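Just one protein chain is left out here, and the rest sit where they should.
Right, chain A next:
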Amino acid sequence: MAGFVDLNIPHLPEKESLQKLVASAAHLGYSTVAINYVIDYEEKKKEVVKPISPSELFTSLPMVQGKSKPIKILSRLTLVVSDPSHCNILRARSTNIKFYDIFAVFPKNGKLFHVACTTLDVDLVCINVTEKLPFYIKRPSVNVAMDRGIYFELVYVPAIKDSTMRRYTISNALSLMQICRGKNIVLSSAAEKPLQLRGPYDVANLGWLFGLSESNAKAAVSTNGRAVLLHGEARKTAFGVVYTMKKPRTPDEDDSTPATKKVKMAL
């Protein structure tokens, strides 16, 4: 069984609060989190910053509750697009963009939603949950997205914060479910405070409110998240066939040498 994944931990300017957020996600039992960097073209924030590395954030990574493994931290870039020309940044292989593991896109209108589903090289399409959907989700574009292995993201923290947003979240989610029938959905948090995070089983159960079946809801917090990661990783490979792996650094290797090897060397 794959571990639980939360693909949307917003990047906060203060390092300390980000640390707290990741630590509480580990405490709740998430084994992978992705730190989200948002680029919004309407706010004139155009430069792509280099994502913070896990070693920069923590000296020792927090342990996942119930497992004896440290938490895995990834980076994710979200583009808020309202014009097709904004997506050129994904094709331009600029210096910082290759550091990101996952690309997500937040379409503002129906035309861009179609473009994002059919042609753009992304892993996630975010669905707006804080206001009424400005466009109808169409079945052809969703079907193409499902074939390409692109997932749709629903965020649950606005629903916890406010009652009107909760109504929009549930109605938007239900209208999406009618089209995609519970497949290719990722539920993630976008929590700014540790207390807004919820445990993975609670989130899976929230899927029940969003019209997901039990197995689909569980997949939305575990296996689908994993599929997104693999889709993101496949982009870095050559046609998804050739795969390169980073060689672990030497000081790490020294620490992690198993006892049996040491004994052999001593002999």
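The working rule: a contact is a pair of C-beta atoms (placed from the backbone, for glycine too) under 8 Å apart; a residue touches a chain by one contact, two chains touch by 3 or more; residues count from 1.
The criterion applied here is as follows: contacts and distances are computed from a predicted model.
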Could you check which of "DNA-directed RNA polymerase RpoA/D/Rpb3-type domain-containing protein", "Calcium load-activated calcium channel", "Ribonuclease P/MRP protein subunit POP5" or "Queuine tRNA-ribosyltransferase accessory subunit 2" matches the UniProt name for the chain that's left out?
"Ribonuclease P/MRP protein subunit POP5"
Per the touch definition above, residue among A:35, A:127, A:203 or A:227 touching the missing chain:
A:203
Residues of chain A in contact with the chain not shown
24, 28, 63, 66, 156, 159-161, 163, 166, 194-199, 201-203, 205-206, 208-209
